[in-house]
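All protein chains but one are shown at their positions in the complex.
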Amino acid sequence: MFLHRQELQHKVKPSKPDAVYARKLQEVLGGQYGEISVAMQYAFQAWNMHIPGKYRDMVFGIGAEEFGHVEMLATMIAQLLEKAPLGITSDAVQSDPTVAAVVGGTDIQHAIVAGAGARPVDSMGNPWQGSYITASGNLMADFHANANAEMQGRVQAVRLYHMTDDHGVRDLLKFLIARDTMHQNQWLAAIEDLKESGVESLPVPSNFPQSQEDTDVSYQYINFSDGGQAGDGRWASGPSIDGKGEFSYVAEPPAGVPMPPPTHPDSRFYGTTELPNVVEKVAGVIQDKLNRE
Amino acid sequence: MFLHRQELQHKVKPSKPDAVYARKLQEVLGGQYGEISVAMQYAFQAWNMHIPGKYRDMVFGIGAEEFGHVEMLATMIAQLLEKAPLGITSDAVQSDPTVAAVVGGTDIQHAIVAGAGARPVDSMGNPWQGSYITASGNLMADFHANANAEMQGRVQAVRLYHMTDDHGVRDLLKFLIARDTMHQNQWLAAIEDLKESGVESLPVPSNFPQSQEDTDVSYQYINFSDGGQAGDGRWASGPSIDGKGEFSYVAEPPAGVPMPPPTHPDSRFYGTTELPNVVEKVAGVIQDKLNRE
Amino acid sequence: MFLHRQELQHKVKPSKPDAVYARKLQEVLGGQYGEISVAMQYAFQAWNMHIPGKYRDMVFGIGAEEFGHVEMLATMIAQLLEKAPLGITSDAVQSDPTVAAVVGGTDIQHAIVAGAGARPVDSMGNPWQGSYITASGNLMADFHANANAEMQGRVQAVRLYHMTDDHGVRDLLKFLIARDTMHQNQWLAAIEDLKESGVESLPVPSNFPQSQEDTDVSYQYINFSDGGQAGDGRWASGPSIDGKGEFSYVAEPPAGVPMPPPTHPDSRFYGTTELPNVVEKVAGVIQDKLNRE
Amino acid sequence: MFLHRQELQHKVKPSKPDAVYARKLQEVLGGQYGEISVAMQYAFQAWNMHIPGKYRDMVFGIGAEEFGHVEMLATMIAQLLEKAPLGITSDAVQSDPTVAAVVGGTDIQHAIVAGAGARPVDSMGNPWQGSYITASGNLMADFHANANAEMQGRVQAVRLYHMTDDHGVRDLLKFLIARDTMHQNQWLAAIEDLKESGVESLPVPSNFPQSQEDTDVSYQYINFSDGGQAGDGRWASGPSIDGKGEFSYVAEPPAGVPMPPPTHPDSRFYGTTELPNVVEKVAGVIQDKLNRE
Amino acid sequence: MFLHRQELQHKVKPSKPDAVYARKLQEVLGGQYGEISVAMQYAFQAWNMHIPGKYRDMVFGIGAEEFGHVEMLATMIAQLLEKAPLGITSDAVQSDPTVAAVVGGTDIQHAIVAGAGARPVDSMGNPWQGSYITASGNLMADFHANANAEMQGRVQAVRLYHMTDDHGVRDLLKFLIARDTMHQNQWLAAIEDLKESGVESLPVPSNFPQSQEDTDVSYQYINFSDGGQAGDGRWASGPSIDGKGEFSYVAEPPAGVPMPPPTHPDSRFYGTTELPNVVEKVAGVIQDKLNRE
Partner (left out) sequence: MFLHRQELQHKVKPSKPDAVYARKLQEVLGGQYGEISVAMQYAFQAWNMHIPGKYRDMVFGIGAEEFGHVEMLATMIAQLLEKAPLGITSDAVQSDPTVAAVVGGTDIQHAIVAGAGARPVDSMGNPWQGSYITASGNLMADFHANANAEMQGRVQAVRLYHMTDDHGVRDLLKFLIARDTMHQNQWLAAIEDLKESGVESLPVPSNFPQSQEDTDVSYQYINFSDGGQAGDGRWASGPSIDGKGEFSYVAEPPAGVPMPPPTHPDSRFYGTTELPNVVEKVAGVIQDKLNRE
């Protein structure tokens, strides 16, 4: 159950209107790694989690925070748009290149569809979609997904920080960037916690018996490109990270096996085959069928 | 530049046809974490990489391998479909529940669109899409994305392993699961390598000066849910994972700030406002305009 | 700001596992008119609203409730899946038509991707997307969108009610159907309230001066099909609903105007035109250009 | 059956080229509430309708009109693009900010893909999609969807009206806005007609017996936010709009029920559980299986 | 302008209900190569066409016919669904495998969303989308797109023909298959007509001066795979089809050029570079900026 409070976690007040920047902010609201993504990702992970206790409590806790971040960004975007030129006639005369340039760089749907409001889309106008999120039921895998999401999110937020001089906007970003710092650390800490508690280890999923996999290629780096330095990394020699094998380096792919012969599905799919008599055969099948009817 | 060799890295030969399973295999071919995703993700990371040398050589190397995995799965799917019932009349009589059940569980486009061939879609028929992949230019962030992708991929592969008894299919999965083992380890090793070489550290991106963020909330777990055990984890006390702070636990969100007053965009967006005289105002603007024309 | 409480508004406990029904329930969780849609729609409307007070308070209030409905459905789906056959070998043998039929009708990603958990998709596996929602800033328009959403939602819920005999599932649906009853009434009441308060009336948006539109066709039903009874309805005669005109009926479309002549864009777009000498012209342009370079 | 006549319902002739505005017009051609949406929505409603007579005749009639509106907008867009700068070298020199600004604000695919023609997309370039439309078979619900669509459409059209000074474009918009006025009224009239004829009433669907729903919450406004004025509206007291209940106001959500315990699906999904011995268990299952094979 | 007539081009009357087949028919209604696609494709080509006369008249003529085909298929689907089991309790008891199998193979949204009506989706439930269609303004290219669409459409229709024994359904398919025969021939004839009239020739677009391309590779087959028979085809020797060159065969790709060195974008994008001092540099930029503020 979610309760809403008409407060924001942090002040949201731009110094001045900026419709182009409002569009850019949409990326961290409704983009692949925006706040809707992390809010929904954590919510689904919590709902699907198989363990009560600290992990689930924590995932519920951060999930609810992220819905509040969506709200802060939506509020900021609406304010950036409030008095900005959005193409209404008197402010959009195309002979003024400054205004035209601004209008050209805006999210056109901010004006036409939302009437100067925020939208559930990214900075290029792509609607947010459920396929952005990850909730597999395996916590080690999912916490890596979460760490990645917070890293990508912080990278995007600091890029956005450098795309404006507005003190009010930067003030909000400083807060969000700090939360991203925490949340990166939080998921990496949760990964450590999982390992320490023995609930899950590497490789993920750790309880699939490795005897069932082709262990001879489980720790081999095989180089399918011709870059010779691929063998110099940590991944090409020494003990594997999961502690269960030894890395080795294979400079180029060993000979493979021949492809199996092409398939020949039922002729009534009318794929092209080399058989010269396929027309006759199909016609025969149909004729037989007609005879039987 | 890519060169193609008409060989496969591993044998691809199912014991028997199985159209329902062919559909399931589409998930690891064309799903969010399927082989197309990792192949394209690594390719774009390599093309956008800013450093020559071991990292780029390695990413190119694994990327090309993954395109070959797409090929192996496509080949397997075509073979599973070759002689399977796909709804062609004589094999799809609905009064035979066994056949009807099988046909009902297939990817219908395998039959109608591809004529018993593989398709670039997931197990529910959603087309693969570019928004599945991640390539930010920041290697620490991206390598976490990659580790996650290989973990999700291995989780899905072992689930698929338990969804068939076909020895030929399992033989391929054993190979792919082993490669997922390697690739998980490979990305985690590459993360270690990045840290050791000092090229990138935590929090990502590590060279954004933390003095610019709201450091008072950089290491706070704030609990927005009412689950009391959220404070028991590794993320709620002790040194942070990035080594730059100390985790603390805030049992419930501190009072926020009031929301800013609602915005009032240009009245010609015809949003609803409380102003009683908005009609007159807008009419006035238009009338003025008409007078001027 | 959103706070989460680890409680549900209503009991969520199915009598027995049912993976096929779990898939069907996804429609009202993640479909076009599912709970994610209304939760997000009301949230964006609240964030973009230009009036403080009763309307905004109400929209915030219902929006938060709907996020809780998402949670109830996700919880129900996870429970329906918990012990249901999902294709794991021992329960999915295809020679048992009953099991095969069940497995064939499930959401395959419930098993492979989510490990028996809920997903942000509809009953056919399409991911939820931001383009489902509506938030225009005009309350009269948006409240009609909301009334429609609750009507479609209740229609779908009662259909789902008839698709199961499970008392636990029906118990939840009875609750959700009742809330849909309220929410339909709520939006229709809010429409009345808007009209009574004079904030907005018909046609929407009501403050655009109708003198600016082609008033001669503002209240005409023009019949572009040959069904003669189209003139018998309330829309074909009598006063218009907005009270500003009189309906009339036009039995077939009056003669239109000829299409304008086809366009001839810049020849360097290489569209096909009837001009015999286009090759020469384009070549000339390029040659000129080369000469100048 | 559809017959085409090479005429337009209204003149389509812009005063001058304007590629940026052409892009904006795409919203009402191919956007969520554009003409393709209403044309297709009405067509599917008619094809799926269960009643012959006035409703179906009317829906067919308006549907065919809307296909003609798609045509008018496509024609207008092609003309706006005909002589406009679209980035072809001589008109797109980036050192001329006026031209650069214009080109930057255009739909790039108008030039590269369509060669200065209209496209089935919205103003941000998102392709039109079938999930925009609604056709449930329940006329009361669907007519509300239609009323909403025409309201959103008219809101967007009047916004577009204020985004240009071109007399030719405005001339077309005046016509389309007037038709939106009619079509809003038409659907609201059809709703009245449905009620009067007793075919359908509120709540939708009206023939589901309300005794089957949780009637104690059927007319309760429950406030999940902390905005105190939510209780002041028409929806919080007095008779309900459907005439079947009395609104009441619940200031904050009553205590809910505890969440059910987390689920524990089959261990071969390799989700994370708290069980210490899950590895052993899964290994056991597999070993058993191997023994049996 | 489109006029609708309440008639169908051909009888639409299935012998018996069949919900699974109704789902399959969705492919040719709302799939990539379904009737919506060709109807919309021809409409946009006509609206964007630069030549009046026979080509445009023909494209308008066939486009309107295809909208009628959409209608025939929608009508057929609604009838196939009318009395079919769609999961309503009494017909969907899962312990009856025959019924369960049927229900499992249906489009679930046919029941829940459309109430036994047709939908604008393909056989796997993907909504139709604008990105399926092609209208470039170049008639030679577009007519090839059209020929392909009719070929794919006929392939799918004959596959569907073999997936049912229903005489009524087959009767409709016989008609549609015959129209596909005509339409394939029609576009191939139109291609001949274009060539004969000299309006457009090969390679497309034919009026781009070939002197501007790298003519040394304009007619070379270069083999990037190791299949030796690629040199045996019509494309590897002899005169080219456009009559402007001579095919040649290059057995393996010649040595390429080295990749350019990796890019080093502005350090404030925080991509990873090999520079050891990037932290200092970025910090310096920010510090400078702070000093200036």
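Each chain gets a letter, A, B, C, D and E, in the order it is written, and its residues are counted from 1.
In this text, a residue touches a chain if its C-beta (ideal position, glycine included) is under 8 Å from a C-beta of that chain, and two chains touch if they have at least 3 such contacts.
Every value quoted in this text rests on a predicted model; they were computed, and no experiment measured them.
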For the chain not shown, touching visible partners are A, B, C, D, E
Where E:Asp18, E:Glu65 or E:Asp107 are the choices, the one touching the absent chain is E:Glu65
Missing-chain contact, candidates B:Ala19, B:Val38, B:Ala101 or B:Val121, resolves to B:Val121
It is residues of chain D that touch the chain not shown, namely 1-6, 48-53, 56, 87-89, 92, 94-95, 97-98, 100-101, 103-105, 107-109, 111-113, 115, 121, 124-127, 136-140, 194, 198-200, 205-209, 212
Even though one chain is not shown, chain B touches it at residues 1-9, 30, 40, 43-44, 47-48, 57, 60-61, 63-64, 67-68, 70-71, 74-75, 78, 113-121, 127-131, 133, 135-138
Absent-chain interface residues of chain C come out as 155, 158-159, 162, 268-270, 293
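Everything below uses one rule, namely that only the chains that are shown with their structure count from here on.
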Cα centroid separation, chain C vs chain E, in Å, comes to 25
Rounded to the nearest Å, the gap separating the Cα centres of chain C and chain D is 6
Where chain A touches two or more other chains at once, the residues are 1-9, 48, 53, 56-57, 60-61, 63-64, 68, 75, 78, 88-89, 111, 113, 115-117, 121, 126-127, 129, 131, 136-138, 140, 155, 158, 205, 208, 212, 268-270
